[in-house]
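In this view, the complex is presented without one of its protein chains, the others remaining in place.
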Amino acid sequence: MNKVNDRSRDIGPFVPGPDDDMLICRCEEITKGEIRKAVHDGMWTMTEIRRYLRTGMGLCQGQTCGKLVKGIVARELGVSPAELEPATSRVPMRPIEMYIFANEAKEADVHE
Amino acid sequence: MKRYDLIIVGAGPSGLSAAIEAAKRGMKTIIFDENEKPGGQLFKQIHKFFGSKEHKAKIRGFVIGEQLLKEADEAGVEVKLNATVIGLYQDKEVVVKIGEEICHYKGDSIIIATGAAENMVTFPGWTLPGVIGAGAAQTMMNLHGVKPGQKILMLGSGNVGLVVSFQLLQCGCDVVALVDAAPRVGGYGVHAAKVARTGVPFYLSHTIVKAEGEDKVTGVTIAEVDSSFKFIPGTEKHFDVDTICLAVGLSPMSQLLKMAGCEMEDNPKRGGQVPICDENGRTSIPGIFVAGDVSGIEEASSAMIEGRMAGITAAEYLGYMDKEELDKGMEELDHALNGLRQGMFAPKNRGKKITETEEGIPVSENLLTKGYVADDEIERFPGVTHAKGIHPVIECTQNIPCNPCQDACPKKCISIGENITSLPTVPHAEDCINCGMCVASCSGQAIFLVDEDCGDGTATVTLPYEFLPLPEPGTKGVGLGRSGQPVCQAEVVSVKSLKAFDKTNLLTMRVPKEYAMKARFFKAE
Amino acid sequence: MSNNAEIIIIGGGIIGCATAYYLAKNGVKDVIVLEGSDFMGNGGSSRNGGGVRQSGRDVRELPLVMYGIKNLWPHLSEELEVDCEYHQDGNLRLGKTEAHKATLTKLADNARGVGLDVRMIDGDEVRQINPYLSHEVTCASWCPTDGHANPLTTTLGFYKMARQLGVRFITGEPVVSLGMVRGKIRKVVTPNNIYEGEKVLVAAGLDSRPILTSVGIDIPMTNSLLEALVTEAEPHMFDQMLGTAEADFYGHQTKHGSFVFGGSSGLERYNKDNGTPVTNSKTAPCICRGIMKYFPDLAKAKIVRTWAGWMDASSDGVPSLGKVDEVPGLYVACAFNGHGFGIAPAAGEQLAKLMITGTTDISLDELRYDRYKAKI
Partner (left out) sequence: MDTRIAVHPILGETTKGREISFTFDGKEMTGYEGEPIAAALKAAGVMIHRYTKKEHKPRGIFCAIGRCTDCVMVVDGVPNVRTCITPLKEGMDVRTQYGVSAEPFDKQ
């Protein structure tokens, strides 16, 4: 069941922080300040943050920064990180070369 | 499509254990693991495990891994390595990258045992080469035989931080400091004590201000933090290091379950995003089960039991076992698991400040804040005994589920009793025959054999020693106290390395007799 | 807070967000946008291949998209204060067979009829424009004013600006039904709330159909589960948008360096979902095989993500857009048939104008909701 979330709720103004230039998403080089700013732009879910900023969309697919981003977004929204659903997990779990992804084994199709 | 009764993702302790149980019941079972070697984290664990006999206590992690693999092989489990599961699709279809192909498999049941991933913490410079995860350090030194660095600062005093610090020392690295923002050591006191006594300073209520260096780490500054984790100005300390190792906890690696559509929850008690499951490991999707860290962060010993639970549950799900047999199996495993979930570090005690042991003894504050039991605290613990002649001194001061020492002594000098978490006592210290089995059996390296008065003004202290090179008898050096500070002159009397000691060498040093209860480590000059 | 507004928009996708933005920009700020899922822009808006093209479209929707490309897209990034990553470097619609050539030629001829600069070129000229394409490609239609953009930042950019201008957005509010009061549209019902508005726009993709049915309007639509994938960042190769005569492959290289490609397995009409748009194990490998036929050089590029999205397909391949005459106050914008992204700014702008003034700059007559007729 989806949760009713009024995006006009007042979360206060964006206040610049001393560590806003701290890199959070190592792959896409997204900073804490960018993430905090995005929350104030209305990106209140991990999915929207990811789509808006590319956090977790790099090679590692958010395996390193996922929890860090969640903590920052939650703090900005004044909620517990546990309330934020992580962004969707997608195939493939690890980067995979196109020629391999294209190469479906015949052997596995054999009925036993 | 190739079909199996059971497909397991992850050949770590829980996955292998699940496979063994399932295959023993006649299930056609396959395990996929993306790594080149099976065993998951077990192969990086070179220390002896805690627990009781049923939990494979006092066996080193990598040896447990080998044993599980052998068992799995004998049970007929197919273990596919270098096999990366790239997706878990509808109808329990598993797509795996093997070599330069992708293969489709169907499982009538699936157990996800993918383990955990390391948490990270940010500070200026945290992306510099030289800042690494503790897992990375373990992988490099224990799997690939390469030192992660020369001078290393460890962040994190949980069991991972403590164990990896010790492993770094074992492979010849210099650990310049062990730092944690928390006010108290998070891991087992015995793990802390064995690191502290070698001279590694602990900085609790401290964290990293910044990593220094242009192209790579050349130093680090730490500072003390207040109760709200804010830096206290003026408390900065600098260390020249080439490596900063991060051991700040683990998170379940549950993405495959989310992908499969299992109901998930964020449960801080279980370490993060986990599937909603019952104690058998059943998720919200019938036929998909979980075991091990992926469903909540615990120790490898618990993961093995959870694996067995999921294995028999899958067997019952597909009719390879009846309900009654499952219930019976679960009852036994439950008992074993409960055994592990007792004591001061039990999941239910997480985050609680414990001030007394189960015996009513005040805990060592020094151990929690500095990593070692202070000289004026040690005498209050029941294993610290005095007797004429050689006798065991057991510096085990916290209630943890572990009891190999009581079986190790052929003379039954040592007792823990029915309750596995009780502190060991030495009711028959005078019967000690100096065999050293207790010293070698203690996973926490907390047992010493002491002759407090050799009659010539000296005493001898026998201690567990897992470093190279082994000093020759006659080597002169200093005796280090529990804090790692030099306390007296010392000379090596003997170094015993028996097969039964399983690579824990017993170093006996002679010290002035007033240091019999103070000197706990030897450092050659 | 009141659940009443002058205008209620159902659907927080790019159409709903763009309409909300243009309404607010033109002074109508008493607007509520209801999004059924937990995320803004969670349908096709975030799942498409980013094409901003005119070529290949039906002539009935061409004037609208041409208007958008001329007037809105060029300055959209500045206007929305996000990088929409809009590139106007042309679109190659590729063909490999004579049949493809015939299809493309007919499309191009029709498009030229309404004033679009698009022409047929041969394989060699294709490879002059994009040297990475394989020799399997023998012809293409070439439209230099087509291009591509980033659907994620564009959709969320519309949302951000509309929100900044005072539009109220509520997620997790799936609309169950509409209700009329005194012969006019009025109520918008969700599981927990009833919203009321003078005017209501239904722009809820495939969900538009059941919502509209509650006031007796049925737009024939069906769904199809399409899939796309993205590679890791690669060194820069080309800037064109690509498509094919059979519409079985499309994509481009993004500003980030990654390649976004969509494709078809032929099974999308029949693939099942589990209530969310999930990928099928057979599709991505098929898309990869397709890509490699066109771009052998990409064989070693690594795929980092695949995803699926529902397409709302109508029987004639063009959207239903505009006023619902029989229910005063009701407007629709749905059935964009998988190519709603490029047309969205124009659709939103014109819908806003229609709702405010009652007229549009571009005629929407050919896109009426009640145009569907039997074949004989």
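Per-chain residue numbering starts at 1, and chain names A, B and C are given in the order in which the chains are listed.
We adopt the following convention: a contact is a pair of C-beta atoms (placed from the backbone, for glycine too) under 8 Å apart; a residue touches a chain by one contact, two chains touch by 3 or more.
Predicted model only: the values in this text are computed from it and were never measured.
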Exercise. Can you list the shown chains that the hidden chain touches?
Worked result: A, B, C
For this session: Consider the whole complex, including the chain that is not shown, and state which of B:A11, B:M27, B:I46 or B:L449 touches that chain.
Result: B:I46
Problem set entry | Residue, one of C:E234, C:D273, C:D316 or C:E366, that touches the chain absent here | C:E234
Seminar exercise, completed: Full-complex touch with the removed chain, picking from C:G113, C:P131, C:G166 or C:G257, is C:G257
Seminar exercise, completed: Of the candidates B:L81, B:M140 or B:V176, the residue in contact with the absent chain is B:M140
For this session: Kindly note down the residues of chain B that lie in touch with the hidden chain.
Result: 34-36, 46, 60, 62, 117-118, 127-133, 135-137, 139-142, 144-148, 150, 170-172, 215-216, 466-468, 503
Seminar exercise, completed: It is residues of chain A that touch the chain not shown, namely 23, 26-27, 29, 58-60, 63-64, 94-95
Problem set entry | chain C residues that touch the omitted chain in the full complex | 232-235, 257, 300, 302
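Basically, only the chains that are shown with their structure count from here on.
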For this session: Return the distance between the CA-based centres of chain A and chain B, expressed in whole Å.
Result: 31
Problem set entry | Residues of chain C engaged with two or more neighbouring chains | 279, 285
Exercise. In chain A, what residues contact two or more other chains?
Worked result: 85, 88, 90-92, 96, 99, 101, 103-104
Exercise. What part of chain C is in contact with chain B in the complex they form?
Worked result: 272, 274, 276, 278-281, 285
Problem set entry | Touch list for chain B against partner chain A, complex | 1-3, 34, 84-87, 89, 95, 97-98, 100-105, 117, 119-120, 122-124, 126-127, 251, 253, 255-256, 258-259, 265-268, 272-273
For this session: Could you please specify the touching residues of chain B with respect to chain C in the complex?
Result: 87, 89-90, 93, 95, 102, 104, 261
